[in-house]
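Below is one structure, written out as structure tokens; comments come after it.
Missing here is one protein chain; the remaining ones are kept as they sit in the complex.
So that you can tell them apart, the chains are marked A and B in the order they are listed, and the count of residues begins at 1 in each.
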Amino acid sequence: MTFAVETDGLGYRAGKNFELRDVNLRVPTGAIYGFLGPNGAGKTTTIRLLLGLLQASGGRILVLGEPMPQSRVSVLSRVGYVPDRPHVHPTLTVAQSMELHAAFHVRWDAKWADELQQQFRLPRDRRVGSLSKGETGKLLMLLALAQRPDLLVLDEPTDGLDPVVRRDVLEALLAYVSDRQASVLISSHLVHELERICDWIGVMDEGSLVAELPMRDFKNGIKRLYVTGAPELLDERAPFTVLSRGPANAAVEQWLVRGWVPAMRDHVTSLGATVTDVIDLDLEEGFVELLRSFRDRP
Amino acid sequence: MFKAILKTQWQWTRMAVLLVAIAAFAMPLVSMTARIPLNQPRNFIANMQTWGVGYVALAAALGLAVAILAWSSDHRGHHVYAIALPVARWRYVLMRFSAGIVFLVPAVAALAVGARVAVSMFPIPQGLHAYPWALTARFGFAAVVAFAIFFAISSATARTAAYILGAIAAVFVAQFLTDAAGLQWQVVSHAVDLVMAYPGILAVFSGRWALIDV
Partner (left out) sequence: MFERLDPRSPVPLYAQIADAVRMAIAAGEVSEGSLLPSVRQLSAELRVNPATVVQAYRGLEEDGFVATRQGAGTFVQAVGKDLRTRERRNAARRLVRDLMRDARRLGLGPDDLQDAMDHELNGGGR
């Protein structure tokens, strides 16, 4: 497996407080990698380090196979970036911003850029500074896509955008990815959105990469069980971990378990209980549970 | 790439350049309207030299404005856009610098035209000569020097800019302290002499800046 992004022992310190500790990120080539984590976990910092906007205090970074920040010029020509805050010159018009971006990116697809501009309904002669939030978000995605990059690094690209704009932006992104097999690193708070499009998940919390795994493994990892006749106390020797338990209704209990496989039903039966249902958690619930269990570790 | 930088930077700079160009064109003309009698060459020259200060200030202002406007939009966005571009940093800085130099030209040209017109429109006292091209050259050179210095400060990180300004402040603080200690050291004037006098780079700003001279 080749990787679009690889970090080894990446660390960062700013002032005396914030630290990024030993982050080992692996974004497989061609994957859509969802970057999750609470606010302040270090997602934006990691992204900035990857692109050479910040200087790491330790560790190694490879983007598209080349070391960063040493090879930043050749790497950045193949990376499309949508930052968490708009970075384009506010006094330029939409058309001028596109022209400027085109001048610096060899692979700029002018025809597609124009198509996207019309699809997104971006007024060519309006100044960027006076665009609405949604329009700005669409412009940033347009610039990143029309560059025809091999890797897209998107820092909360749909944050604060209304559902219609979000849909437009994601549609364009996915159309590009399916054409080009580009790799995508996308961080977002909108977990439900990531759930549809990501095949890999990386979770950050308090400066560390807490988990990194394929989406299907993430969803399979934690399950919700509906159990009838559950005993008061559970056997310590259970082959699975019960993260939490509580009543679902009068007759049925709801358990959150990790490491469950179907064969474990027998164990539950041996306790005198019955598993009536096994439900996969959706991404948001799984993410919350993962964080909770990670933070509660001794 | 340079063309795109030129175009966008001009957007931000053109207003200031236009204003300075108008002033640069007008200044020689206005200076000649002082109505000093032609049989008073000394007063004539004195008037010219007073206006000389105006040219110095205008050159410095031109350099300052073009330098600051080269970077103001980048500063506002914390340089994120520029740093994310696939271009070497030194090359990007060089492009901004070169564009700025180009933008000095219209104002300098305006002075050339204004000086030439002023000299041909108004009579000058016997024995005095007009130096419109010398004045223009001096102005142009001073604008370039001012631009270069302010560009360097403007493109530096906040920390470097702080160092430079701190060094300047230190000179004044030293003067204050030596004065307070009763020592008769001319710290500030020595520092200024060092920098301004020939062959110091700022020598262009001192000396005779007169359109009409002996």
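Convention: a contact is a pair of C-beta atoms (placed from the backbone, for glycine too) under 8 Å apart; a residue touches a chain by one contact, two chains touch by 3 or more.
Note that the structure is a prediction, hence the values are computed from the model and not measured.
Considering the entire complex, the omitted chain makes contact with A. Between the chain not shown and the residues A:Val73, A:Ala95, A:Ala238 or A:Val252, the one that touches is A:Val252.
Of A:Ala95, A:Leu170, A:Ala238 or A:Met264, it is A:Leu170 that touches the chain left out of the display.
Listed residues A:Val23, A:Leu139, A:Leu185 or A:Cys198: the one in touch with the omitted chain is A:Cys198. Of the candidate positions A:Glu66, A:Asp162 or A:Asp179, contact with the hidden chain is made by A:Asp179. Panel shows subunit A; residues 32, 167, 170-172, 174-175, 177-179, 192-193, 195-199, 216, 226, 248-252, 276-280, 282-283 of it touch the chain omitted from the view.
Please note the rule applied: only the chains that are shown with their structure count from here on.
Separation between the centroids of subunit A and subunit B, computed from CA atoms only, is 51 Å. Remark: subunit B residues 1, 3-5, 7-8, 11-12, 73-74, 76-77, 80-81, 83-88 touch subunit A in the complex.
Those residues of subunit A that touch subunit B in the shared complex are 51-53, 72-77, 81, 83, 85-92, 96, 99-100, 102-105.
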